[in-house]
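For this view, one protein chain was removed and the others were kept in their places.
Our next item is chain A:
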Amino acid sequence: MADTVSSAGVPAMLGAKGHLTALEWIARRAEAFVIPVASMIVGMALFSLFILAVGKSPVQLYETMWRGGFGSWFSIQNSLSRAAPLLLAALCVALPARLGLVVIGGEGAIVLGGVAAAATGVATSGAPSFFAILAMGVAGMAAGGIWIGAVGALRHYRAVNETISSLLMAYIAIALMNHLVEGTLRDPASLNKPSTEPLADAYRIGNIPGMEVHWGLVVGVIACILSWLLIEKTRWGFAARIAGGNVRAAQVQGLAVGPLIVGFTALAGGFAGLAGMLEVAAVQGSANASLAAGYGYTGILVAFLARHNPLAIIPVAFLLGGIDASGGLIQRRMDLPDATVLVLQGMLFVVILFSETFYGRFKAFNPDLWQRPDLLKGPDLLKGTA
């Protein structure tokens, strides 16, 4: 035993026993997969109890949910369409989370991104469609980026709590949108539902060939992959993780924490703004109150379920998009309110946050403990599951 322990008393982990390393590799990563999946199952089981308590059949509910969200090519396409803005909205939470910031006001960036894109689309009418769409995307990202970047700047330079300020700014953004859409930017022809002038057909974003899903899905997936690369493979991502762990240590290391926070939050808001631009250019055709459809809030849940890992956001956004998409069918088939999916989402959210307490508690996921049961006598957190 003694030779597997280094001079500092720390067990030599990898490579000490050759045949264990593959298993160890799996065990270390299994935790990040098993605990969230188990939590979701627990959350869905609790939701079954809730459905039973209101006198409906959970089996029928999940069957309907499956049919509405995932059971056919049609419903899968519907879910994917809803996943597109969720991917970007979740990045708006996940990127700042790497710096230890809890930003929950993505809805505001989506709304303003949509308005900015719609205004740009109208202002550039006549320009070649490629440039116009590009300009709309840039305008949407800029609007969202400024909005959430300001939250980051306030956090760093004024110590204003980012969770509260971002949500307040979301309400301000929605008021601003209503003001612009019903005033300055209003298309006089839109009577019942005040909207900006409709975009020219050439400025609309179409569907991916062979699918009834717009290109926003591809944009969202690319954004997730780029964000993952940024966090895991670049020095900025590395610096952000250090600053997220301990701001003072990062400052002592000479990291420019301020620009890092503003940069990450601005990029996060830019992604949410892009989601708004895609809603305008691919779905609505103009900016109106439908922009505040709650994608920003569902995106919070997506990011937390994915534990702020941009690659994990992709499947989770699809899952939540499917749950969202099945809401209408559940309402019609089972005579339940449309808020049923909100209750499920809330339960999943609570359970997944509760599951944080189980990380590091299971011996199976921690190869260090396989050969060193005495380490279990260490801190509280490691107790209980030996």
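Methods note: a residue touches a chain if its C-beta (ideal position, glycine included) is under 8 Å from a C-beta of that chain, and two chains touch if they have at least 3 such contacts; residues count from 1.
In the analysis below, contacts and distances are computed from a predicted model.
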The complex lacks one chain in this depiction; which UniProt name from "Xanthine dehydrogenase", "Heme exporter protein A", "Glyoxalase" or "Nucleoside ABC transporter membrane protein" does that chain carry?
"Nucleoside ABC transporter membrane protein"
Across A:L154, A:L185 or A:V219, the one contacting the chain not displayed is A:L154
Which listed residue (A:V59, A:A202 or A:A339) would be found touching the missing chain in the intact complex?
A:A339
Of A:I172, A:L311 or A:L329, which residue touches the hidden chain?
A:I172
Residue-wise, where is chain A in contact with the chain that is not depicted?
102, 104, 154, 156-161, 163-165, 167-169, 171-172, 175-176, 178-179, 182-183, 297, 300-301, 304, 336-340, 342-343, 345-347, 349-350, 353-354, 356-357, 359, 380-381
